[in-house]
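Of the protein chains in this complex, all but one are displayed in their positions.
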Amino acid sequence: MIKNTKILVVGAGISGIRSALDLAETGHRVCLIDKAPAMGGILSQLDHQFPDNHCGMCRMLPMIDRDNGQQFCLRKGLFHENIEILLSTEIISIEGNAGNLTVTISRRPQGVDPDRCTGCRDCESECNIEISDEFSAGFRKRKAIYLPTPHQIPNQRVIDWDTCSLCGACRDACPTGSIDLDNQPETLVLENIPAVIISTGVELYDPGHVDLYGFGHLPNVVTATAFERILSSSGPYQGRLFRPSDGKALKKIAWIQCVGSRNIMIGADYCSTACCMFAVKEALLASRKIGKDARTAIFYMDMRTFGRDFQRYKDRAEKDAGIRFVRCRVHSIEPAENDKDILISYIDSSGNPIDETFDMAVLSTGKNPEFQLPEFASREGVFTVNSARGFMDIQGAVISASVASEKAGRSVSKKGSALLQQRPEKLYFDAVCEEKPQLQIVLCTCGDFLKPVLDWDRIKAELKNMPGRIEIARIKMICDQNGWDEMIAMLRNTTANRLLLAACNPLVYLPRLKELSQETGIMPSLMEVINLRSMVDQATDLAFRTRAVLCELEMSIRRLFSHNPVEPALYPVSKSALIVGAGPAGLTAAISLAVRDFKVSLVEKTSRLGGNWSNIQSAESRETIRTLVTEVENHPLITIHSEAEVIQSFGNPGRFVTRIRSNNKDEKSLLHGVTILATGGRAAETTAYSYRKNNKITTLFELEERLQQPDFAVGSNATIVFIQCVDSREEPRNYCSRICCLKSLKAAITLREVYPQSQVYIFYRDIMTYGNSEQVYTQARRKGVMFIPYDLENKPRVRIESGRIMVEGSDPVLDEPVFFEADLVALATGIVPNPAADLVSIFNLKTTCDGFIREADSKWRPVDTGREGIFICGVGRSPSRANEAMDEGKAAAQRALRILSKDTMIASRHTARVRHVFCSLCETCMHVCPHGARYMDFELQRVQVDHAACQGCGVCAAGCPNSATIIESFEENGIMGAIEAAL
Amino acid sequence: METITKRYPSVIKEQAPLRPINSPVDLCMACGTCAAGCPLTGTKGFDPRKIVRLVLMGRDSELIDSKLPWLCTMCGKCEHACPMGINIANLIRAARGMVEREKVPGMIHKGVELGLKTGNNLGLPAEDFVFIIEDVGAELAETPGFSDFKIPVDKKGANLLHTLHNKLVNTQNEDLVHWWKIFHLAQEDWTIPSQNWEGVNWGLFSGDDDAMKTFIGRIVEHMEQLNISSLMYPE
Amino acid sequence: MFDLLVDYIRSGRIRLDKTKITHRVAYHDPCNYGRKSQELFGHGYYEEPRWILDQCISDWVDLFPAGGNQYCCGGGGGTLLTPYRDERIHYARRKMEQIKRTGAKMLVVPCHSCHGQIKAVAETYGMPDLRVKYLWEVVADILIID
Partner (left out) sequence: MIRYALVKNRSPVHAVKSVLEKMLSQKLVDAILAAARNPYSLLPMPTLFCDPGKMEGIDPLAPVAPFNAARQAAAVTKQPTGKRIALVLRPCEQRALIELVKLKQCSLENVILIGVECLGRLENQAYIQHASEVSDFTSVFYKNPDMQAEVTRACGVCEQFTPAGVDLTISLLGAPEGGVGITAETETGDTLITQLELAVADEPESRAAAVGKLLQGRIAARDALFKATVEKINHIEKFQELIATCLSCHSCRISCPVCYCKECVFITDIFAHPPETLLRRAMKRGAVKLPTDTTMFHLTRLAHMSHACVGCGHCSSVCPSNIPVADIFRTVAAQTQALFDYQPGRDISEPIPYLVFEEELSESSV
């Protein structure tokens, strides 16, 4: 049995990675497990994501305390010193009580020792079993010993025990003896687990189960995931758009939405949420790749563009890229006459039947309705990420993962278990800049492998000739414990202050450099690892090989010699937060931080807590908010500043100073470590549809309020008309407010229940009931609410004739005009953000064209802003439902905890530095810095770097014409020296 | 002045049985699946989606008075893919059943009436029927291997009651023998009733539940009378 | 009916000569035995006729789509008895295209309506030589008589 104080995160997709990093960054130890042999979940197969159509997974990497991990592409791997990763591992059972769980896990051996595998692939060529490769969605074959994802690091193979015949050919072929065919799964019992997070994601629907789409029968019908592989440059056709059956270049592609979703016949009374945008993205990428001959069409029921930026993205796809959106659920897919193309029958907007052939059909498969969470997910102390309940887009998954980490972290810290001791390691090294550079080179000979293939005498001789003090040592195998110990013993006895490790895959060693540094006193930034083996593998002749190795060595030597580290900047963290806005999101964030013992100053513009929403919520949500308000008001660590506003703010993450003004007069300065903006929004106003010209024409929000009144009445035979998307989803307010459809549906259901004889009609463009809220749409139809779709060219019209309200429109289904005399018209006007221009300029942030405060990255860092230490949540950022806003509040608090849980902010190794003597103050660097990590110090007339926010990305250095700004460890002398060596 | 649009209760909806999943017509989201899958969509104004919409609006008479219900083969392909499980074929059948009987097109209702009166949709008397089948049976007996073949009419205690499609008796006599051959070689204990041998239930087509029940009832009666355990029914 | 044939063949009460039919044969699922039966009785007869065909014919093919998603021949629901002949013929176009594409010389159906409809429209769709047989007719044709 293993005593463990690690929080267990189950499932290493993006949610799991987010949760694990959230906890690791706040000082928890985490064990991240996944039943697959590789990390990344479904995202490992996707190369492109909305909105910029690139992958941005790395944006989830830690941005403060970066030296605790490795800054690599997260699709390749995750390296953080607080995170242990166990792959091919599943949970068998969870026992015990919240805070002290006993978890039994079963781990299948990978069959290949990662420390020894060099990735040479000899094993693969010997294996005679060949099956279809899951990663490439079946477009390629793989062996029983294989690489689960092509880009993973380290790229060692694993054995698929389900297909392996245990013949031993691979074991015999392995040059480093790294293969072990003992496939007995190991059962581990982990005790004292403080919390478990379930982030397993959901299973996708298998369209092969139904006979409608020809999936499995027609080779040119593929799933959206498979199409993602076709798009990928690491895919079956190197990113060229060919089709599987005959390699024909694709031109006409159809996307079929709602495959396995929104279908009560298979038990899928839900929307899978992400597929609409997924399809638009794929169609857009495909259209771009194909060029002007592209003919792409998306067959849909409702285009669920409910995110803040989705509608404009879709509009561009339609207008600029010419993607056709056809509102018709496809019945079935058939082979076309030539048997290669496929035939899709559908009805166009006028109801005419059309048979159209396509080169290929892509099925937008959603969540498998049969998928269920394991029983232990409902245990106390086990927290389930929402993305493990239903299919979600990246933003939703990332936020829900942070919510789960917040809950888990809160439960653990309440139990009194302390966070990790901060920075036990040595921080300050002897002032090496004063010492003469002295370099120790350790050459690993990889057993006896490298001995005969390199001219060692020449290497030794030439290295001796190089300027500077260099010691050289050869060690047989530093990857095994003996070699490692031997090296440490030797390093302890040298006076060297720089280390060059020439071995194999540097990524295996980089995570261990910190340990090495603690043991030897050499600074991590004065160590380098180079890959000797790969150089040897690439060249054929002895002299050439030796030359290549020498060249590489000299490059590193020059870099190391010219590197002069400076002491890291550090300052204490103020353990308190400023939260602006006391709506659902702000209140939730305040509680999240206060229960973790951090002081909170809550600044609210109005005199009342609870936000605008308290006027317009359903009774249930109102109660939730009321409870929240009471909790906040009574919390000793929360100070409320009502009728107050922020007038000035400056500082760095961990140490901000903000001036606020209360009641229009009293000014006060607050010192705080983080800022959370939850500025909220309000109901949009309208003048459309004769609003206010008759008191029976109301907004949806007003109707909701009236429905709560005891004296509300319409005639029992009343005709009630709802109009959705009023002034929304078209310029200038071209976004979906996300809340109106659900509100209209609920109000319509209430009306139908109270007045069973009433006629309730809803004019809509697309019903936005994503996720399980689809059930409300189904219920509304079951209750007899009638839905009439309209489009922008054909909006309904409202007019008043001698006091009677007449609503005209047309029913595209029957292709007939409709004409109602309405007793009540409800206009879904949507929401707009509260004006935030002042705040945005005070905090140096950006807004969208609609005035929402813009986040750092809408998918991967949804609650961060461009400035570290300042977070954003709720309607001020994007339209959201009350529960979503509260989730964002929690997620923002979790992000803030990364800073608040530290005593000091310490700059990472690679950050930018300004050499003021050279600086012309042109401010180019400030313009180009993507992290807002630079500011002008007007007093000193200097450009300064915020070392906590600086990510060392180097954009400033690239923009600076005369290298007045440089990146620590990448000074020109070293780089030019390395180039010199390479020439 | 335009006509005010109103929704009325639909009798068709009430009469069309629900599918096992219990989903009424109301669940329709006008997604177009049915219309996309139906080979008849667009022909003479036929469109299953529109039909469902009419029923949803309670505009039953428009459907009943049209020929649309009679164009449909009630094949069920539309509802096979309907995500809401709306039983469109049953809507059609219910609508057909509400058509005044004399307005039922073609021979369907005539057949039903004849069937009710005579026991078969052709109105063929029993002796003529027995004559025809025995004549065909005698012909078969001349074929090698079937020399001892004889048609068992109204045989009590037989294992299997064989009913016939009227078109085989009427025009396509040559197709009568296939089953007989099989029965003969399989040494089946079978019989054909001289009365009510009709194996086609046109009540199904006309939407006439009462007639349908009568037809079935007669056959069951037969089986009880002749003490026969199994039935061979061509449709 | 299918169950009976399967029983006769499986129990050996009748024996079949599989070599008799050498040309390609296509099989059509009728709505009534498939979707209708599935809906009313919870079992669609998809596997049984195919098993029987396996016993009878070496080169038989399915139409696509088949089974639960097959196309109706156009003659069901009493349409053979209504005066809407043109519509009925038009309805059959999909089915007939499918048959044509298989290259089969014979279509096997287990339903009287389908039999009647397809025979009636074959010529209109350019397949005057297409033979349409009942499933039991095929069985009867290849019975081994001792």
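Lettered A, B and C in written order, each chain numbered from 1.
Basically, a contact is a pair of C-beta atoms (placed from the backbone, for glycine too) under 8 Å apart; a residue touches a chain by one contact, two chains touch by 3 or more.
What you are looking at is a predicted structure, and each value in this text was computed from that prediction instead of being measured.
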item: Displayed chains contacted by the hidden chain, counting the whole assembly; value: A
item: From A:312, A:795 or A:931, residue that would touch the chain that is not displayed; value: A:312
item: Residue numbers in chain A that touch the chain omitted from display; value: 51-54, 309, 312-313, 316, 467, 848-849, 854, 917-924, 927-928, 930, 959, 961-964, 972-973, 976, 980, 983
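Rule of thumb we're sticking to: only the chains that are shown with their structure count from here on.
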item: Cα-centroid distance, chain B relative to chain C, in whole angstrom; value: 18
item: Inter-centroid spacing, chain C versus chain A (mean Cα positions, whole Å); value: 54
item: Centre-to-centre distance between chain B and chain A (centres being mean Cα positions), rounded to whole Å; value: 58
item: Touching two or more other chains - residues of chain C; value: 68-69
item: Junction residues of chain A - those touching two or more other chains; value: 212, 332
item: Residue ranges of chain A in contact with chain C within the complex; value: 211-212, 214, 217, 332, 334-335, 337, 339
item: For the chain C and chain B complex, residues of the former touching the latter; value: 1, 4-5, 8, 13-14, 31-32, 35-36, 39, 68-79, 81-84, 87, 90-91, 93-94, 111-113, 116, 134, 136-137, 139-141, 143, 145-146
item: Footprint of chain C on chain B - complex, ascending; value: 19-20, 39-40, 43-44, 46, 67, 70-77, 80-81, 87, 89, 92, 105-108, 111, 144-146, 160, 165, 167-168, 175, 177-179, 181-182, 185-188, 200, 202, 204-206, 232-235
